[in-house]
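Here is the structure we will look at.
Here the complex is missing a single protein chain, while all its other protein chains stay put.
For chain A:
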Amino acid sequence: MSIDFGNPDRPNSYIGRTVPRPNARRLVEGRGRYVDDIVLPRMLHVAFVRSPHAHARILSIDTEAARAVPGVRRIFTGAELAAHCTPWVAVLAHLKGLKSAPQHAIAVDRATWTGEAVAAVVADSRAAAEDGAALVEVGYEPLAVVTDMRTALDPDTPLIHPELGDNLTFRRLHEQGDVEAAFAGAHKVVSASFKTGRHTGVCVEPRSILADYNRAEDQLTVYHSTQAPHMMQTVIAKHLDLPEGRVRVVCGDVGGSYGIKVHVYPDEMATVAISKVMGRPVKFIADRLESFATDIHARDHEIDGRIAVDADGRILAIDIDDYTGIGPYSVYPRTSAIEGNQVVNLCGGPYHFAHYRARTTVVLQNKTPTCQYRAVGHPIAAAVTEGLVDFAAEALGLDPAEMRRRNLIADDAYPYTSPANMRFEGLSHQASLAKLLEMMDYDGLRAEQARLRAQGIHRGIGLASFIELTNPSPFMYGIGGARISAQDGCTVRMDPDGSVVALSGVTEQGQGTEAMLAQVVAEAVGVPVTRVRVITGDTQVTPYGGGTWASRGAGIGGEAALQAGLALKDSILTVAGAMLQCPPDSLDVVEGTVIDRAGGEARMPLEELGRIVYFRGDTLPKGLPRELVQTRHFITSDYPFAFTNGVQASYLEVDVETGFVRLLKHWCVEDCGRVINPQLVDEQIRGGIVQGLGGALYEECLYDADGQLLNANMADYLVPMAAEMPDMAIGHIETPTRESLLGAKGAGEAGTAGAPAAVMNAINDALRPFGGRVTEMPFTPARILAALGVVGKA
């Protein structure tokens, strides 16, 4: 069975078309169901007492005054809760040498970052719980604090976990070719140091969980704002000593996630454990301060890089030394070493060159733990690579577009293995660049830039090619021992009225997973898309799967849905063949009707087939298979990851008096393989770009030397708002993956991956007449003025 997706006139052609999202209407009417909207009988609320110190021994916890607050029902310390929830150590076997310390749901004797929970107050209302929490008196002995990633491994730096022997979590050195010889023989060598600001996701819906343990049934139901309900089911069962089948995780509407909600958070585990202990529903909704201090952070990297080129501008070698700090613990179960590992994997990714050395050094600090956030490692790798490529072009006197044309991997070079040992099935860097330059009228823009520069207006054009890792196989986590499913499943069922229900293990996070699945299933079965109802986010109902991360929804979940839908169609045709006395393969299903494949005549509506199967099965031949429900699972097998590619461009203006950057326009051409719903893909990319622009210009978790987070609120931690953002033009090249019938790769990381690099290159392009450059994100006015020499280094 193969589908010619290229033919827009084919029957049931939903794949490739913009179809509205079935859940959007509910959300615009304010009828979403987020965790905080759920109220259960006898529900309690928990508030956490959090450490004001970045590192301190807990000497005493006095709960007497807190217990007296009306409505306070119980207070838990870390030691008490440890009896009900076992600690975890977040390591992966395939990341050699990765180490971390056991982490408890509530700190037991030591707090290791500002905001770590040290006690939990359970009360009838959140307000009463907070009142109680304010009265818990904790005696602390402040300990020496480790904050600077560059000195974390110095012999005189204190150890955060003495039993580990040092503050090193993970180090990886990858070498390919003869890097030293390549640099020694190069025409030009350019080096630069880069910093990427510590970010956090700032989901508008904070982390939210409501756990409901029913003792009579030994059944735990957890309503959770999460991206990976099955992973949470497995983790909760393990650490609370429950059979996995007795844990049900329900994830309804999720108010933003971006990777923030794919991790195991100690306070959420504490909430679940408290529900089990008390036998009552317990809700925890993080407030905004808690979100800033305890949602995972990411992107805190300092990188020294150099690039060697020959006289023709061809890249000979790239050499990268990456440092990153991850906070006091590797985050469970994905580990915090992945981001540094990705930097090693992705640097230089779009380019054809032979000699590559990259090292990542991942250290512990007394700051909020970092872990995977949208486009893990991508914006860092892209900024370093694209920054070096632009600086090399500048040193050679080459136009940045021409520099890329000469070095991007040729579109006919695939399959291709990069110097980082990443295997690319099929990418389209050259075609994407050509399309981008045409879309933006590159030459015209250069002329405009030159004209305005003469008038004292300083505009810059920045290009950034990138690769994007999607559709991960078990090589991402499973082989390391983490129980995170790379496989996903879909069950597709036809009901008596001819309507179809699809149950999928991937989840809806607002990106339109359910719309995508409905389209795929509608086309596969042969019914109108409005007759497909999609169910996600309930581990008791849907096939076990990985959920939503690493842009796997369409590529993995979509293919499972396609295969299940096609299998259901076969089942339908088997029954129809018996009823209509003809070979099943002479029939087809189109728009909810069984038809003759040859002539297209309608033979029977699905409602009639459903009526017979469900209510008059006696009229069907004995022994006829009549299961109108099919399940298929999908996992990629030929490549560990489906890589996609793209290229972005930023056009902006730098006010050289104030250092302010005004974004004028942004372009992205991206190749995510098969596009299932063009509008949803474009909006994923736009949203991703804006998260990348935030990292480039505004977002940074600022700490002082004592490990205090200085801007833990939405007024001080800046994110992009509507007024500062540009319009964005999105274009596509489609190179479907041959791993699946559907051919879809992911699109969720692309925007975020390339945007900061494009902005950096554009700012440096604008600053070029002044001889200054910026490489430290975010590019604040102070840093730009410092680059201009107007003020000292910020």
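The working rule: contacts are C-beta pairs under 8 Å (C-beta built on N, C-alpha and C of every residue); 3 or more make two chains touch, one makes a residue touch a chain; residues count from 1.
In the analysis below, contacts and distances are computed from a predicted model.
A chain of this complex does not appear here, and its UniProt-recorded name among "Cytochrome c oxidase accessory protein CcoG", "Carbon monoxide dehydrogenase small chain CoxS", "ABC transporter permease" or "[Fe-S]-binding protein" is "Carbon monoxide dehydrogenase small chain CoxS".
Annotation: of A:Leu408, A:Met728 or A:Ala747, A:Met728 touches the absent chain (contact as defined above).
Taking the complete complex into account, A:Val202 is the one of A:Val69, A:Val91, A:Ala186 or A:Val202 that touches the chain left out.
Residue A:Val690 is the one among A:Val690, A:Leu709 or A:Ala747 that touches the chain missing from this view.
Counting over the whole complex, chain A has residues 20-21, 23-32, 34, 36-37, 127, 201-206, 253-258, 287-288, 509-512, 679-680, 683, 686-691, 713-715, 719-725, 727-728, 751 touching the chain that is not drawn.
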